[in-house]
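A single protein chain has been omitted; all remaining protein chains appear in their positions.
Chain lettering (A and B) follows the sequence in which the chains are written, and residue indices restart at 1 in each chain.
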Amino acid sequence: MSDRRAPSRVHRRTFLKAGLTAAGTAAGAAALGFPAVLRAQVPTFKVGAIHPVTGPLAEPGQACRLGAQMAADAINAAGGIKSLNGMKIDLIMGDTQTKPDVGRTEAERVINQGAQMLMGSFDSGSTQAIVPVAQQRRVPFLVDIAAADPITANVAKAVKEGQQKVQYVYRNFPTGSSFGKKAVQYFSEVFQEAKVSPKRVVLMYCNDLFGQNNAKGFQAAHAAAKPGWEIVDVIPWPEPPQDLSTEVSRAKAAKPDIIAPITRPASAQLLLPEIRKQRLDILGVVGPGSPGLYEAGQIAVLKEDLEYVLNSTPWANFRNRRTQKVADEFLKRSQGKTFDTNSGYSYDGITLIADVLERAKSTDPDAIVEALRKTNFTGGLMQYAGPVVFNEIGDNPNAVTTMIQILGGKPVAVWPREAAVQKFVFPRPKA
Amino acid sequence: MAVGLTLIFGVMRVVNFAHGDMMVWGMYLAWLLSTRAGVDPYLGFVACAAVLFVFGVGIQRVLVDRIVDAPHEMQILLMLGVALVLENTALVAFGPDPQRVRSPLRAATIWLGPVFVDVARLVTFALAMALTLALYLFLTRTDLGHTMRAAADNAYGARVIGADVRRVYAVAFGIGAACVGAAGALVSPIVPFQPAGGLGLSVASFNIVIIGGMGSLPGAFLGGLIVSVAESLGAVFLSPSMKELVSFTLLIVILLFRPAGLFGRPAP
Partner (left out) sequence: MKWVVAAAVALLLALPAWLNSYAVTVFIFIFFYAFLGQAWNIVGGYAGQLSAGHAAFVGVGAYTSALLSARLGLTPWLGMLVGGALSAVLGTVVGYLGFRFGLRGFYFVLLTVAFAEVCRIVALNTDAVGGALGYYITFTGDPRQFQFQDNRAYYYVALGLMLVATAIVAAIERRRFGAYLIAIREDEQACEALGVNTFRYKMLAMVVSSFLTGVGGTFYAFYLFSLQPSSVFGIPLSVEIVIRPIVGGAGTVLGPILGSFILSPLAEASRIYFGQGGWSGAHLIAYGLLLIAVVLFLPQGAYPALRRLWLRSAR
């Protein structure tokens, strides 16, 4: 080969190669480090808001981002963090694309750009990948939305067993296990209040992360609570499904009084019309908690099929006067979307962070964690069963779900009583 | 849908990995027609087929033609690239959320005793059968069809007798794409579609075509029936979420023991 023929040429070529590689790598490294230099000027408190704004969860991800931004704007407009001389909150946005490796990289990127706290990230998989970053870099991480219990539980365990010094990960959202418990509780309470006793409930769910987790939690809670109604059949489907006629037939064969679906938007669009088509004779559709049953987009597509559907889902407290104002602003800024779980919890997350900073009076991570653990916050817009507090695992036991119902083409809170904006309609009227 | 794939393979021996994504575009075109122009998909599918025909011819002329003689790996990668571009352009253009097309037929059902039949699906089935029949007649009765089959059997021989093989290839790809466009449009009121669904549809198409036999039209048709029945049975007897497992296992078994499928010719 030509290598052997001309030794002098080898030197020039290899020198070129080595030089170019070095230059390329250095340029690349410099480019990666560059943004950090630009941002170091105005002293603001930077929060990395990381959500899946692109990819399959783009819609809720974008809602989260907007909710967070609105909260930051509101806080800054009101004067910022007073105990830190009116320091404003600046959000550095990140996108997980619903992938754990991207989640991790984005967390590192925003920290590199100056983020002193992290908030995110909706889907448990990416959220979990951000946890090590928070622990490694000592950056407090408030999980605004993500249900998987291990996210905080694992960290709490590591701290308890001495492998980690401080827990930097906290969550203000109902955990997977609490979803199930509350759902079972609400089911029984609604049945009792309506003075009907459905006996046969068929649980149908989308066989993905969220669906499986919720379904398991629901069944476990049901086994523990032993209410007067039975889960007579459990029917999962692969998400997203092409067709649910087989599943619904199977449900029908179980002679259900209630269909309890855990869906995603795609499957809900198939499931509800199918229930109608196969003429299931049921008292109602009551969901243990899932997306797909209340969003504006879903209502537009499903119309009458969604009417009277109940769903036990985290929801904003519309009896709080501020909530409606924020919802209206959200409607405007998002061009027509409802202020719901996603935007709501991200909004509350930022408001909560502001409260923590006020009490911490410092930007030191350990001081922030101290203040976090002592939180007793009542300024949230979401429906809570008490003030926002954090238990030993790092979760907020007062973050609960609300039973909502689609009435008149709009989702409204109907149960528990202290959250209800309207009275529920159950059993559903015969078609 | 599978018919289109088998046609492309049969004539050109090119495996179209972008098949599913083309179908998704068919669905989105139908959706656009329905929402912007108010055209019902059961009529609009003709337009979708036409658009995709042009697209197919274009792809063939510009890209596939260059690698028809190249090793398989190159073809696979090329179509994979096309698939990626199609899927993500759809994502950018339409967003990731699932859509459905509204059609008045969607809600109708006919009850035959304890069994019910979904009118929309019935119409789709009828139209699909009609199209397949039309295609079959085209291949067996028309000159172009004959040329196509000749080229499929023996490209060199076909050239010798004066057939414009490149044109034949272009038309074949175009028709294949048109089939899938029509399929997408016909199915759009029944099934929610999203850009990410392309891959699943491609795999399903391959399943069907492999089982029925690559290059065989009746095989593709029968393959479709077999796969749907198997999946439904799987859903009833096993857990419904395992029905994908059934079709994949079936695929593996067929690949191992009869890669030519039930009716197809052996691989080159």
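Quick note on the criterion: a residue touches a chain if its C-beta (ideal position, glycine included) is under 8 Å from a C-beta of that chain, and two chains touch if they have at least 3 such contacts.
It should be emphasised that the depicted structure is a prediction, and the values quoted were computed from it without experimental measurement.
Participant: With the full complex in mind, choose from A:K46, A:K88 or A:R109 the residue touching the hidden chain.
Facilitator: Counting the whole complex, the residue in contact with the absent chain is A:R109.
Participant: With the full complex in mind, choose from B:V54, B:V85, B:A134 or B:V229 the residue touching the hidden chain.
Facilitator: Counting the whole complex, the residue in contact with the absent chain is B:V85.
Participant: Could you please point out the chain B residues that touch the chain left off the display?
Facilitator: Chain B touches the missing chain through residues 15, 63, 66-67, 70-74, 76-78, 80-89, 91-92, 95-96, 195, 199, 203, 206, 210, 239, 241-242, 244-245, 248-249, 251-252, 255-257, 259, 267.
Participant: Which positions on chain A touch the chain that was left off?
Facilitator: Per the touch rule, chain A residues meeting the hidden chain are 2-3, 9-10, 12-14, 16-18, 21-22, 25, 28-29, 32-33, 36, 53-55, 58, 93, 95, 97, 99-105, 108-109, 111-113, 124-126, 128-129, 131-132, 135-137, 148, 150-151, 154-155, 157-158, 161, 163-164, 176, 207-213, 216, 238.
Just so we're on the same page, only the chains that are shown with their structure count from here on.
Participant: With centres defined as the mean C-alpha position, give me the chain A-chain B separation in Å.
Facilitator: So the centroids are 37 Å from each other.
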